[in-house]
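Have a look at the structure that comes next, please.
Removed: one protein chain of the complex. Kept in place: all other protein chains.
By written order: A and B. Residues from 1 in each chain.
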Amino acid sequence: MIQYIASVATEGVIFSIMALGLNVIWGWVGDFDIAFYGYVALGVYMAMVTTIGRLPAPDQYILGWHLPFPAAVVIAMATAALLALGVGAVALRKLRASYFAITTLATVLMLQIFIGNYTPLFNGYNGLYGMEQPFNGVLNLSPQVYPFFFLALCTAVLAAVYLVLERLSNSPFGRALRAVREEERAAAAFGRSIYTLKLKAYVLGAALGGLGGALFAAYLGAFNPTAWSPIETLLLYAAIFVGGSGNNRGVILGVMLVSVVFQEITRFIPNVGGNASFSSAVREILIGILILVTMRYRIQGLLPEPRPKDAVGEAVAAKPYAGRGSAAD
Amino acid sequence: MDTVFLGIGFGLVTGSILALSAVAFTLTYAVSGIPNLAHGELLTYGAYAAYAVTRATHNLFLAAAAAALAGGMTAWAMNAGVVEPFVRARIKNIVIFIATLGASLVLQNIILLIFGGANVAYVLPQTESLQIGPFLWTSRDVTIMISAFVVMLLIYVMLQYTKFGKSLRAVSENRELARVSGIGAHRVVQFTWFLAGIVAGFAGFILAVSVGTLVPSFGFTFLLVTVTAAVAGGLGKPYGAMAAAVVLGLAMEISAIYVDAAYKLLIAFGMLVLVLLFRPDGLFSSKAGGVFE
Partner (left out) sequence: MLDVRELSKSFGGVKAVSDCSFTVPARRVTGLIGPNGAGKSTAIDLVTGFKTVDAGVVRFAGTTIQGWAPHRISRLGLIRTFQLPKEWPGLTVMENMLLAAPEHGREAIWRALLTPRPLREAEEEDRARARTILEEFGLIALRDELAGNLSGGQKRLVEFARVAMAKPRMVILDEPMGGVNPVLGARMGDAIASLVAADVTVVIVEHNLPFIERVCDSVIVMALGTVIATGPFSSLRSNRAVVDAYLGEVAASA
C-alpha cells in the first residue's frame, strides 16, 4: 500500500513539473499549445537514449550512450527547448490564436508519426526500455526503499522549479508576458516585442516539459509511441484549468486533484460488459466534462492568478476581475 | 506511369470524402467563428451508426441515412450544448475553441464506452474493378465519388438558391448585423450545424466504407486533414474547401507512391503548416496578412 502511495505521489510530482511548464505557455502568456506532450515525450526518449547504452541487436536507435542521469536531464531539456525554438520561431510569428493551436497539433502528430515509423531514431513503435534507476548504481538501495528516494528526488526538482518560476513570475519578465496575454497591441505600443516574449515563454515551458519527461523516463523505465498522444496534453490542461491558470500553486493543486486523486479514484470503476476500456473511458468522459464546466463557470480556476500589491499597510478593496476569459474578442 | 494514374484515382476518392468533411467544417466555422476540434467525432458517429445499422439490416441506404442523422444530431447537440452557451456567456473565442477539444474527448470516449477500443471491421462485399480511361477504380469508389459529388451539388444549390442559403451567407458575413437585420441568426447557426453534421456524418460513412475498419479515434485522425483542406480553401469558404480538399487528396495519394505510405499524413500536416504560415487566408485568397491586420 505504501509503495502504491509513493508511486502515485511520484507521478503527481512529475506531472506537476510538466504542468508548471505548460502553465508558462498557457497561463502566463496565453498561447494554447497542443504540442506540449511532444516535448515531454522527446524528453523521455532523449533521457533513455543517453543512459541505457546499447540494447541487443534488433532494437535500433540513435546515440545509445551511457551517461549519468543529470547529463541526460540536461540533454532532454535542451532537445525539447531546441524543438520548441524551431516550432515557436515559425508558428508564433504571426499566427492567430487558433491557428497557432492547430499548428502545434499538427506538429505533435507529425512528431508521433515520424518517431513511430522512422525506427533508426527511437526504435519506432517498439519503443525503448531498460532505463536504470537514477543514482541507484551508487546508492544500491533495495527495491523497497528506492521509490522513496526517487520520490524525494522528484520533489526536490519540483521545489526548485517552483522557486525559479515564482521568481520569474514576480519579475518584470513575468509581468511583460502577462501584458502580452492581456492586450497584445498595448504591449507592442509600449515597446514589447510580442514575438520575442512569446518565444521565450514557449522555449522555457518546453524545457520544463523535457525535464518532466526525463524524470518520467526514469519513473516508467520503458516508453513507446502508444504511450502518448495529444490527449495527454489535454489532461495537463484540465489540471491547469481546475487549479488556476497562471498560478503556480494552483497548477500543482490542480495536478494533485485531477491527475492524482481523480485518476486514482476512477481507477476503481469496474469494467462493464467485457469492455477493457470501460473505466478509462468513463474517466476521460468525466475529465472532459470537468474541463467544460470549469471553462464555462470558473475560468480562473480554484486559485486565481495572484495580484501583486503596491499599497503598504493600506487596505484596498479587493474586487475580483471577472473579465478574464470573458468579453468576446 | 500507371502507378501515377492509380495515385490520381485514389486521390480523387480521398479528395471527394475529404471535400465533404472540409465543407462541413468550414460551414460551422463560417457561422460560429470557431474551428471545431470535435469535428472528427461527427465522422466517427456517422461511421459507427452506419456500422450498427449495417449489422442489423444489411441495407446500405439505411446505413447512409443513419450516418447522416447521427452526424446531424451530434453536431446539433455540440452547438446547443457547448458552442452556443459559451458564445452567449461572452467567453473568449480561444476558450470556446479549447472547449471543443474537451467535447471531442467526451464524444470519443462515449464511443469507446459503447463499442470498446478494439478495431471494428466494416467490410462490405467485394465489388468489381472498373477501368475508366487510365484510372482503375472499384465500383464502390465510383459510388463514393458520385455520392460525394451529388452532396456537394446539393450544398451548392442550397447556398446559392435557397432563402436559408442566403441567410447563412449573411450570418457568416456578420453575425451581429444579421441579428439586427431580422435574420434569425440563432436559428440559422443551429440549422447550419445540423446540416454540417449531416454532411460530416455521411462523410464518416463513406470514409468507413473506403477504409474498412473503425476505431474510436477514427474521426480524430481525419480532423487535421480536414482542417488542412478547410484552411487551404480559406476558412469559412465552402467552395474553397471543396477545391482544396481535392488538391490535398491528390497530393497525399500521389505522394504515397513515392514515399512510404505511413508518411502521407506527414505530408498533409506539413502542407497545413505551410499554408498557415504563408497563406493563412487560403490558397485562393489574394490577401497577405500583416501582424495586426
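Here is the rule we use: a residue touches a chain if its C-beta (ideal position, glycine included) is under 8 Å from a C-beta of that chain, and two chains touch if they have at least 3 such contacts.
In this text the structure is predicted, and so the values were computed from the model without any measurement.
Undergrad: Using the definition of touch stated at the top, determine which of A:Ile2, A:Val138 or A:Ala189 touches the missing chain.
TA: The single option touching the absent chain is A:Ala189.
Undergrad: Check each of A:Pro58, A:Pro143 or A:Pro172 against the chain that is not shown and name the one that touches it.
TA: A:Pro172
Undergrad: Mind pulling the chain A residues that touch the left-out chain?
TA: With respect to the unshown chain, the touching residues of chain A are 164, 167-168, 171-176, 178-179, 181-183, 185-194, 200, 204, 305, 307-311, 316-319, 321, 323-324.
Definition applied: only the chains that are shown with their structure count from here on.
Undergrad: Taking the touch rule as given, give the residues of chain B at its contact with chain A in the complex, in rising order.
TA: For chain B paired with chain A, touching residues are 34-35, 82, 85-87, 89-95, 97-99, 101-106, 108-110, 112-113, 116-117, 224, 227-228, 231, 260, 262-263, 265-266, 269-270, 272-273, 276-277, 280, 289-292.
Undergrad: Okay, in this complex, where on chain A does chain B touch?
TA: 30, 32, 34, 90-91, 93-99, 101-103, 105-107, 109-110, 113-114, 116-117, 184-185, 188, 231, 234, 237, 275-278, 280-282, 284-285, 287-289, 291-292, 295-296, 299, 325-329
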